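Let me begin by presenting the structure, written as C-alpha cells, before commenting on it.
All protein chains of the complex are present and in place, except for one that has been dropped.
Let's look at subunit A:
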Amino acid sequence: MASLIGLLIFIIMLALIVGVIVMNAYNGLVTLRNRYKNAYSQIDVQLQRRYDLIPNLVETAKGYMKHERETLEAVIAARNAAMTANSRASRNPGDPQAMQQLEAAEATLTGALGRLMVVSEAYPDLKADQTMTRLMEELTSTENKVAFARQAFNDSVTLYNTKREVFPSNLIATSFNFTAADLLEEAAPEVKVAPRISF
C-alpha cells in the first residue's frame, strides 16, 4: 500500500516536471515568435518614416541650393519610387520579386541622398541651418533604425529558430507546428556601403 502511494507520488511529480518543461518550452517559443513578428513590422514603420522625412529635407535644402535642382529632384523621384515599391512589397511580403524591387529602389534612394549630402558640403549656410541639422540627425537616426530593425528581425529569427531546433523544445515545436522562420536577405551591396551622412 505504502509503495503504491509512493509510486503514485513519484508519477505525479514526474508529470509535474514534464508539464513544467513543456509549458516553458511552449511559452518560450510563442514569446520568440511574437518578438520576431513585431521586429518585422518595425522595418516597415521605419522605412515609412524615412519617406516622410525626405520631402522636408528637400524643402529645406531648396532654399539654399538654388542651382542643384537636378540633385533634389532625383532624391524626390527616388523617394517616390521606393515608396511605391514598399507598398507593393508590404502587400505581399512573401514575394521575393517585390522584395527585390524594394531593395533596388532603396538603394537608388540612398545613392541619391548621398549625392545630395556631397553637394550640400559646398553650402556652409545650409550646413549651419538648424532645421537642416535636425533633419539630418533625424535621417541618420531613421536610417539606423531601418538597419537595426532588420538586424533585430534577423536576431530574433535566429533565436527563435535555435529554440525551435534544440532539445527539448524541438519536440514541442514539431507537435505544436512552430514553423521555421526565414532570415531577411542580405541587403544589396549598394545599400551596404551607404554613404556616411554627417556634417
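Here is the rule we go by: a contact is a pair of C-beta atoms (placed from the backbone, for glycine too) under 8 Å apart; a residue touches a chain by one contact, two chains touch by 3 or more; residues count from 1.
As a working rule, contacts and distances are computed from a predicted model.
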Protein that the absent chain corresponds to, by UniProt name, given "Twin-arginine translocation pathway signal protein", "Transcriptional regulator", "Cellobiose transport system substrate-binding protein" or "Branched-chain amino acid ABC transporter permease": "Transcriptional regulator"
Residue among A:Leu126, A:Ala149 or A:Ile172 that touches the chain left out of view: A:Ala149
Contact partner of the left-out chain, one of A:Asn24, A:Asn38, A:Thr84 or A:Ser175: A:Asn38
Residue numbers in subunit A that touch the chain omitted from display: 35, 38-39, 42, 46, 130, 133-134, 137-138, 140-141, 144-145, 148-149, 151-152, 155-156, 158
